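Excluded from the complex is one protein chain; the other protein chains are retained at their positions.
Take a look at chain A:
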Amino acid sequence: MTGLGSAMDSLSAAVKCNIIPNQEYLLQGSVLDQYVEVLLHRLRGLCDNVDSGPESFHDHELCFTLRGSGPGSSMVLPLRVRRALDVPEAPWQLRYVGQHEIGDKNRPTVVRSSIDMACSSTIVEFLTELGCRMDFEYIARGYMFRKGRMKITVSKIFKMGSMTNKPGESVEPISQSYLVELSVLAPSGQDAIAEDMRVFAEQLKPLVELGKIDYKRANFP
């Protein structure tokens, strides 16, 4: 018990001191399939991991929702589970992503709260037991770049095929483009990083127009 108590204490102390990176600054865009090589080439030049080349990833993401229990309760808690398909021994990742805050024009990026942690593969069972329902899932395959604290992912998003129990097979891309995301995880209040991101995004124009994409607006046709 004492161990748990002290862990809680140090956690709350960390929250108070505002050192937990729980804010995600995010810019999103896309690039057509035929130009992705050009973009990768440019990113290779701009980013830090020049020598090792881009890191590739092949992830499966499952999105669960936990609905409020009371009747008429509209509270929906989204939880995301992610696992690497190419590295089976890697731990799984559980992640909570909060509401998109678009903010006004002066704010260069979207800000959303984000908490993630490593977990084991039994997380799916655990969440199901908790009453979470799987909402949707997808496969993301692509490349990751780093530039200081910034993370840039260029990924192709695939829809799961009919064989849901065998991810990686019979998948189909959902569009003719790659999703490009530029993000930084930082403790809240570090808005200066957003400006750095805007400058970096500027360097990728006109290949990719990274911007603040409003989910509500993106929900068209």
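Basically, a residue touches a chain if its C-beta (ideal position, glycine included) is under 8 Å from a C-beta of that chain, and two chains touch if they have at least 3 such contacts; residues count from 1.
Here is the rule we use: contacts and distances are computed from a predicted model.
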**Request:** Write down which listed name, "Mediator of RNA polymerase II transcription subunit 8", "Small ribosomal subunit protein bS16m", "Ubiquitin-like protein ATG12" or "Autophagy protein 5", is the UniProt protein name of the chain that is not shown.
**Result:** "Mediator of RNA polymerase II transcription subunit 8"
**Fill in**
Only one of A:104, A:129 or A:172 touches the unshown chain, namely A:172
**Asked** Where the complex has a chain not shown, which of A:5, A:45, A:88 or A:206 is the residue touching it?
**Response** A:206
**Request:** With the missing chain put back, which residues of chain A would touch it? List them for me.
**Result:** 28-32, 35, 38-39, 61, 63, 100, 134-138, 140, 157, 159-162, 164, 170, 172, 174-177, 179, 206-209, 213, 215, 217-221
